[in-house]
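FYI, not all chains are in this one, though none of them got moved.
Each chain gets a letter, A, B, C and D, in the order it is written, and its residues are counted from 1.
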Amino acid sequence: MSAASNAAKRIVPLLDRVLVQRVKPAERTASGLFIPEKAQQTLNEGVVLAAGPGMINNEGKVLPMHVSAGDRVLLPEYGGNLVKLGEEEFHLFRDSEILAKLNKA
Amino acid sequence: MSAASNAAKRIVPLLDRVLVQRVKPAERTASGLFIPEKAQQTLNEGVVLAAGPGMINNEGKVLPMHVSAGDRVLLPEYGGNLVKLGEEEFHLFRDSEILAKLNKA
Amino acid sequence: MSAASNAAKRIVPLLDRVLVQRVKPAERTASGLFIPEKAQQTLNEGVVLAAGPGMINNEGKVLPMHVSAGDRVLLPEYGGNLVKLGEEEFHLFRDSEILAKLNKA
Amino acid sequence: MSAASNAAKRIVPLLDRVLVQRVKPAERTASGLFIPEKAQQTLNEGVVLAAGPGMINNEGKVLPMHVSAGDRVLLPEYGGNLVKLGEEEFHLFRDSEILAKLNKA
């Protein structure tokens, strides 16, 4: 994730937005066989690369965020904004769109 | 539900989200006959595996949840987010989307 | 309604939801003739089997319900959630979706 | 409207709902000729048979109704809930959907 990290480090999410990189589906089976792209599973998992400072309510108060950089998270099937920077793809979700945190296996 | 439990235990729902596993429809009749998948009934029942801490209102107050882990619940036909973790499928619903609790028969 | 009652008794509606069983359309005419299923009239009538405790507003106050178990009610043509439990079908409506109470004829 | 009245009297509208019976279009011309059903005009007029107690706002205050039983009213082309009771058809509108009261000609 070295080159991606460099691109990602340039991105500073605004308000309650969360910069996420989706976990790529496996391209080979456990036994090393190649899985064709169409058969690769879309994953709900992502890694938070950066989180904005939080939404501001009408009274000007910053609302707290629920995820932070490094969190592994579950993402909804739809929603979020896809952005491409160089060769890499990222997603920006609003904090409240993130479904769950995911602890280590 | 042993392997599923391990996957499920990794999921920490955010805000007012509820992690649910749908009860699987019967694959055989009471007399042991196999029921083809197309004839298997989709069930409204699910089991709550984990519940988030609750939605936060605009004043920053946490709103209470109405279900908790272990509850058997009735789910709406539509809505919720399907997530796949390993071989297992889970659903994440918002607390207010859960229709009812279901007592033991 | 004996078996249905047993299934229904297991259901505990959450928030402002109301468990309703639709009144079944007549299967025979007054003179005893069979009415084919397609010609049977869908009825707007239902019986409240259970009512939730009430919606909670943003300040945490429980809002009162307007129907209770045993009420005969008029239902909208659309809306509500169909749930199947065993062989029986029930509907869950929000309290504010119930159109009217229906007094005895 | 005798039989209808008996059915209508059983209906107790909830919240801000208004029970209305649409004025039926004329089936004959002034000179007594039969008007085929397709040529009969749908009318905007209705008679209020019963009115609910009023909507309750978030603070629990009952908001006043603007029509009451006996009022002749103008109805919108769309909206409202059609209910059938016995042989009669009624509509339930929300108080704020009623366009206008109609004084006697």
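What we mean here is this: contacts are C-beta pairs under 8 Å (C-beta built on N, C-alpha and C of every residue); 3 or more make two chains touch, one makes a residue touch a chain.
It should be emphasised that the depicted structure is a prediction, and the values quoted were computed from it without experimental measurement.
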Identical protein chains in the complete assembly, only 4 of which are shown: 7
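Convention: only the chains that are shown with their structure count from here on.
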Furthest chain, CA centroid comparison against chain A: D
Residues of chain D touching at least two other chains: none
Touch-based graph of the chains, sorted into line, ring, star, complete or other: line
Residue ranges of chain B touching chain C (in the complex, touch as defined): 41, 43-45, 57-58, 61, 63-64, 66-67, 74, 76-77, 96, 98-105
Interfacial residue positions of chain B with respect to chain A in the complex: 6, 9-15, 17, 19, 52, 56, 58, 60, 81-85, 92
